[in-house]
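Only one structure is covered here, and it is reproduced in the block below.
One protein chain is absent from this view; the other protein chains keep their places.
Up next is chain A:
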Amino acid sequence: MGKVAKKRSLADKVRKTKTSSEIKNNPFEVKINRKKFEVLGRKTKHDVGLPGVSRSKANTKRKETLLKEYKQKNKCSKFIDRRFGEYDTNMAPEDKILQRFAMERQRGHDKKDMFNLNEEEELTHYGQSLAEIEKFNDLANSDDESEEKGLLSAELTASHFGGGGGLLRRKASGDQHEDEGGHRAKSRQELIEELIQKSKQEKRQRQVQREEAQELTEKLDQDWKSIQALMVKKTPRAEQADEPEEKPKLDKYDMMVRELGFEMKAQPSERMKTPEELAREAREKLQTLEADRLRRMMGQEVGDSVQRQSHLSADDLNDGFILDKDDQKTLAYEDGKWNIGEETGEDGDEDAEEGESGEEDESEAEEQDEDGDEEAEEEGEEEGGSSEEEEEDGHSDLDSEQESEDEGRQQQEDEETSAEVEKSLSKEEVKAQQEAAKAELPYTFTAPEKYSDLKDLLYGHTPDNQRLIVARTQKCNHPSLAVGNKLKLQKMFGFLLEYIGELATRSPPELTAINKLIPELYALCQMFPDVACKALQSLLGDAAHGLEEVLEVKGHVAFPALDMLIYLKVTALLFPTSDFRHPATTPALLYISQALTKCPVRSLKDITTGLVLCCLAVEYVSFSKRFLPELINFLAGTLHLAVQDKTSLGYAVVPPFRTSGRNGDLLVLSDAESCKNWSKKELPLSATHHLELQTDLDRDQHRLMCLSTCLDLVKRCCLLYKDLMSFPQIFQPIRTLLSKYLQVQTLPEPLQELHSTILEVISAAPVTNTPLVFEKKKPIPLKLLTPKIVEVLDYGKKRGSTKDEREKERLNHKYKKEFKGALREIRKDSRFLAREKLNEVMNRDSERKRKVKELFGSLATQEGEWKALKRRKNRR
C-alpha cells in the first residue's frame, strides 16, 4: 500500500510538472472513448478522456475539502468568515461588494468627520479617479462613443490582452496566459496598429457624416418654417371659400339623378315557358310523385315528402297553402263588375318579396290614404286581389298616376278574365245560372263557426251555388289574410264532412250536391292534411266502435249506411290508398273488411250495399294489388246466393254467408224469362239507401244487375291477384261454383261472356309454384383484427408515446445516472478517507517503531557500555 501511494504521489508529481499539452500528447495518458456511430458535424466532448489528470484533480479537490473537514472533525474552534454576506448564496457578488463598500463608508462616517467637506474623498468612475481622467483631456464625449464603446473595447481588450480571435475564447483562463499573449503581441504589432488606425479613421468619417446631416436638417427646418407660415394662413381661407359654393349645387335635380343611380334596375323576369317545357315539368313532377307513392307502398320510410313546396318564401305561413290550380280564382268585384283576377300563389310570393325589399312603410301608408279616398267600402275584398297593386313601388310622385293607370288596366283585365271564366264554364245554362247567381249570391262570406251556420249558409241553394259559396268562403278566409282564418277553415273542413254525411242520409240522398263539394273538400284537405286526417279518423273510429259494440251485443250488424260509404269513398279520394300504412286509409280499408265479414246479407238492398263496399275495396287495392280475403269471400258468397241447387256443395262458404237457410236464394231468378230483355245499366247509389222493387220483373232485373256487377268484380279481382302465389287456391271455391253449380245457360249473354273469361283467367294460372326458400343471407365475414400501427421514428430507444411519459422517462434516466454518480462519489470519498486514516495509522506505527527502536538502541548501547565496563573490570 505504501508503495502504491508513493507511486501515485510520484505520478502526481510528474503530472504537475508537465504541461497539459505534454500530457495530451502522451499516448499513455490518453484514453480514447470508442464511438458506435460516426455522426457528421457532431462535436463530441468526451471522445478523449484523461484518466490520470482527472484522478489527480479529484484527489486534490478531496484533499482541499474532505480532508480538511476530516481534520477539523471533533474540533471545537473554527474559523468563521464574518464578512458581510459571505455565506449568502442568494446575493449576487456585485451586490455583496456594493454593500460591503457602503458599510465600510458608513463606518468611516463618524462624528469627527461630520464637518469634513469632502476633501479627502476621491470621486471615481469605473474605479478610476476622475481627477486622473480629467488630466488626459480626451474629447471623445459625443453620444456615439457610448454605443461604440462596448464593441470597441471588447475588440480592443481582446487584441490588447492577447492573440486575436483565438484568445477571445480563452479570456477566462486568466493571468497565467498573459505572458504567452505577450509573446505573440510582438509578432502582430503591426496588425494591431493597423486596427487602431482603421478605427480612428472610421470615427472621423462618421463625424463628418453627422455634421453634414446636421447641416442639412437645419437647412430643412429653416425652409419648413418659412413655408409653414404660408400654409397656416392659407388653408382656412380655402375652406371658407369652397363651402358656400358647393351647397347650392345640391338641388333636386342632383338628388334625383343620384337616386336614379341607386334605384333598382328592372330585373329580367323569368322567361315564359314553352308548352313542351311545361309538359315536361308536369311529367317530371308526376314521376317524382309516383315514385314517392311507390316507395310508400312498399312500406319504406320516406325521407321528406316531395309534395312539399321546394321553395319557401319569407311570407309563407307554412300552412301548406299552395295555389297552383287553375280553378282557384280570386273573387271580388269592383265598381259593380266581376273581378276575377287569376292569381297564382307564386305571384303572391313574388309580390311579397318585392314589397319587402322596397320601402314598405312609406308606400303602404300612402297607399292606404289612396284607398281610403277611393274605395273605402271595398277594402276588405280588395285586399286579397290587389296586393300586387299595394306594394308595387313607393314613389310619391308617380304613385297616383300609376295607380290610376293600373286601375284602368285592371278593369280591362277584369272584364277580360270574367269573360274567360264565363267561357270556361261555357255551357249556356251555366252562364244563365251565373247571371242569376250574380244577382243573388254575395261575394264574401264569414266562415261558419258552428255546423248549423254552414247549414244555414248552404240551405236552399243549388249544388253549383253551394260549391261557389264554399269556394268563396274559403277564398275570403284564406289563412294569409288574417290570423284566425286558419282555424276557421280547419273547422270548416269538419263541418263540410258532416254536411256531406247529412246530405247522404237525406231521402232521397243529394248525391249531386256532394259531388259538387268534392273539389272544395280536396282543396281544403290539401291545405290542412293533418286536420283532414284527424276528422276522417274520428269518423272512421266512431263508426268502427259502433260496429264493434253492436257486434258484441247481437253478434251481427246491419250494413253501413250510405253516408259511411260516401265517407269511405271520400277517404280514398283525399288520401293515397296504396300506402303500406296510412293513418286514414288503412283504418278505412279495415272498416270495409269488417263490414264485409260481419254484416249478414238479408235483402237485395244489403247485396247492393255489399257490392258498393266491394267496389270500394277493389278501388282501394287496385293500385297496390294487395290481397283482401274478405273481398273474395264476399263475392263468392254473393255468387252462392245465385246458385239454385244448394245441396251437396263442393266448396265452403265463409261467414257471413251460410250454405243454406233464410235469404239463401236472394239472387236466384224467379222467372227465367226476365233475363231476355235485360240490359246492363248503372245502379244508382241510392239503392243502398232505399230500394223499392214492386214486381218480380223489377226484382229479377235488379238481381241480374247485381250478378253482373259481382261477376265483373270477380274478373277484376282475378286480374289483380293473378300474380299471387296461391292464386288457384284462393279462387278455387269461385271456380267450382262457377263451373259446376251456377247455371250459366239461363243468364243473359254479357254475363255468360264474363263467366267464361273468369274461368279462363283462373285456369290460366301456373300450376307449379316457385320454391319457398329463405332469403340468402350475406355470409358473416371473419373477424379481421386490423394491426395497430404505432409510429416508430427512432429505433432502439424506448419511448413513451405522450410528452408527459417521455418527460418522466427522461427524468428517471437522469435520476438513475445521478444516483449512480453520487454513489460512486461517496465510495470514492470513503475510500479516500480510509486511505487517509490508514496513512495516519501507518505513520503513527512507524513513529512508534522508530521510537521503540531508538529506545532499544539506547538501551543496547547502555547494556553494551555496562558490559564493556564489566569486562574491563574483569580484565583487571
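The criterion applied here is as follows: a contact is a pair of C-beta atoms (placed from the backbone, for glycine too) under 8 Å apart; a residue touches a chain by one contact, two chains touch by 3 or more; residues count from 1.
We adopt the following convention: contacts and distances are computed from a predicted model.
Q: Not counting the visible chains, the remaining one has a UniProt entry; which protein name from "Protein MIS12 homolog", "SMCR8 protein", "Dynein regulatory complex protein 8 isoform X2" or "CCAAT-binding factor domain-containing protein" does it give?
A: Missing chain, per its UniProt entry: "CCAAT-binding factor domain-containing protein".
Q: Which of these touches the unseen chain: A:619, A:665 or A:829?
A: In the complete complex, the chain left out is touched by residue A:619.
Q: Using the document's definition of touch, tell me which of A:769, A:812 or A:839 contacts the absent chain.
A: Residue touching the absent chain, from the options given: A:769.
Q: Of the residues A:91, A:133, A:289 or A:833, I need the one that contacts the missing chain.
A: In the full complex, the listed residue that touches the missing chain is A:289.
Q: Considering the complete complex, identify which of A:575, A:678 or A:741 is in touch with the unshown chain.
A: Of the candidates A:575, A:678 or A:741, A:575 is in touch with the missing chain.
Q: Of the residues in chain A, which ones touch the absent chain?
A: With respect to the unshown chain, the touching residues of chain A are 286, 289, 292-293, 296, 299, 302, 305, 307-308, 325, 511-512, 514-515, 518-519, 521-522, 525-526, 529-530, 533, 537, 540-541, 544-545, 547-548, 555, 566, 569-570, 572-577, 579-584, 586-587, 589-591, 593-594, 597, 611-612, 615-616, 618-630, 632-633, 652-656, 682-686, 709, 712-713, 716, 724-727, 729-730, 767-775, 777.
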